[in-house]
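As structure tokens, the structure follows; a few thoughts come after it.
Only one protein chain is missing; all other protein chains are in place.
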């Protein structure tokens, strides 16, 4: 009778299964970056999440199907995405597969320059352009929603020094929730932690993480990512993306 | 150094402590209502929440300080409020005590005619007026945010028959999140499940629950209330409401 | 100095230039529909808008470039879109042209089954699926934001009888503003008037308008569309969509 959309419970108490995706080119091609992230950006992120008790796997661009096979996604509650220079190298079919899975309920966390990734722009419905400067400067992330689960355990702010600058105007859709706003030494601000919903999936954009800085070893950053994974994990059983559906009337239609 | 607002963790895995508050006059003064709710509306709500594993106490209008002493609130994570005819009988000092606790992070769930309660209107900053009709008719609550934790375990809709009608325009502030929209047999709709944030506290308004109908014995209603308690429970340590605070500069101020 | 995004005034007091786009196949291929809309759905919409004082042109699918040339868009403040069965027949290059113009500030109004149009889904970042039933039944649109410019001049509700049913769950992103919620005789509700922003463009989705019913001759519908055109018209000079831009520091960067 009640078959329009599944609402079965599939999560209570379970540990979210996180898949960390990374281009993994900078680290292999540029020794200075490889020295910062010897196990890749994905490796550093995965370590941090494991420390926070999450179940974590990784995948990278140069694996078959970028490591994002149907099987891999089918066992993923939350997908974390780091991309920068190789957005165009991601196959459209894989982007569509990920998009379908997000609409079906998988959580999605886009990091830093992934604001320009195909998958993120498609999910946002906008180009998410931003002002930027890669001079290395102090970023101070202010918590504007201290009560939000993603901010749990943080102080009123934390700093990353140095980081790349991203500034407003940041042409994202209106976020459902604004969690962080960043102050930059060079004079800019940016909405640096934002949530969105698309289909049945929860999405979090988190700004920091330029490849030349050890951001993903920072304790506050790791805490944010762990919190975000728990927040983004689906509360429904992920089966398929919603479809247009013809429905019979529940009440009697006609002259009355 | 980082002392502007507390962000300490106080909840991970803990069972929310819920306090159910009720006027408890209808049930004692009107036999027909007493027959539906022999242990009071608060009793029925409390039973449902205990069935879902929550830690529950109750309080009523005619207790000293309406049962809402400093001590009672200090051990409460989420306060549920049911009021109807005696809104003016609630002491202003108690309203202010509850308000301070919500701003400090306590969850708050306002039920049905509590849209007209002092505490709810003060927290909303609006009079939250609504169209109504107490003829008894079918209400069908549609889930418009199936992925939201408050909708966890529900189908696409559920019905209550009969219920009182509440209709738009419902002059609440824009909800942060819209979870339910109700269809009424008499021709109206209303936003029937809405979330808000005030200070550090999470607030949920849930429409159903007229005193002459056994709404709080309904399995779906009980599930919604249990979900809402878990959603509204604070993720921060509740110490005090935020204050205006003078702050020293973090960066050097001056000509540059 | 201040060149990151144009904010020049281009509109004060000017009459919005509206372009009404329609598939225009149903009306030519199905006599019963042609009898309802002898000048096409676009013709009926355009008449209504002209009556309200707007500057209106039309374009249809079977014109060269679907009538949506660079020149046509360059002189358009607000584009209204009606599509149903031929979504796939719209060329991707034209969709991208329209999308760029919306991101650059052109208003966009999507009608009825255009929730499934390429351009609307791309702008939303979701598939915007809906429940539907084409039995012909009463729809009552309730105004939930009476103070909004799009609701100006309306009563608390208006009716269309008969109309097609669209019901929740309607898998759109969280609207920036919710203006209308519809009640259907068959038992459903749907968020039937919603606003969104993408890039610099304002977007309005309005549900009614099945091709077999004379909806676009209805006075209330025409008023809503005229109001929406005025609301969606750009307040900035539309030059181009925002781009990622490298920026020099405003303040001095360095150890301090």
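Letters A, B and C mark the chains in the order given here, with residues in each chain numbered from 1 onward.
Convention: a residue touches a chain if its C-beta (ideal position, glycine included) is under 8 Å from a C-beta of that chain, and two chains touch if they have at least 3 such contacts.
Model, not experiment: these values are computed from the prediction.
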Option touching the unshown chain, where C:109, C:200, C:229 or C:253 are the choices: C:200
Touch as defined at the start, partner being the missing chain; which of A:125, A:146 or A:193 qualifies? A:146
For the full complex, which residue in B:75, B:174 or B:239 touches the chain that was left out? B:174
Touching residues (missing chain, whole complex) on subunit B: 4-5, 103, 116, 122-127, 129-133, 135-137, 165, 167, 169, 171, 173-174, 176, 185-188, 196-200, 241-251, 253, 256
Mind pulling the subunit A residues that touch the left-out chain? 140, 142-144, 146, 156, 167-170, 174, 177-178, 181-184, 187-189, 191, 251-252, 256
Subunit C residues touching the chain left out here are 2-5, 7-9, 105, 140, 143, 145-149, 151-158, 176-177, 185, 197, 200-202, 234-236, 250-251
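One rule holds for everything that comes next: only the chains that are shown with their structure count from here on.
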For which chain is the distance between its Cα centroid and the global protein Cα centroid smallest? A
Could you classify the subunit B-subunit C contact as same or different, where same means more than half of all interface residue numbers appear on both copies? same
Whole-Å gap separating subunit A and subunit C, where each centre is the average of the chain's CA atoms: 30
Rounded to the nearest whole Å, what is the centre-to-centre distance of subunit A and subunit B, using the mean of the C-alpha atoms as each centre? 31
Within subunit A, the set of residues that touch 2 or more other chains is 4-5, 176, 185, 197, 200, 250-251
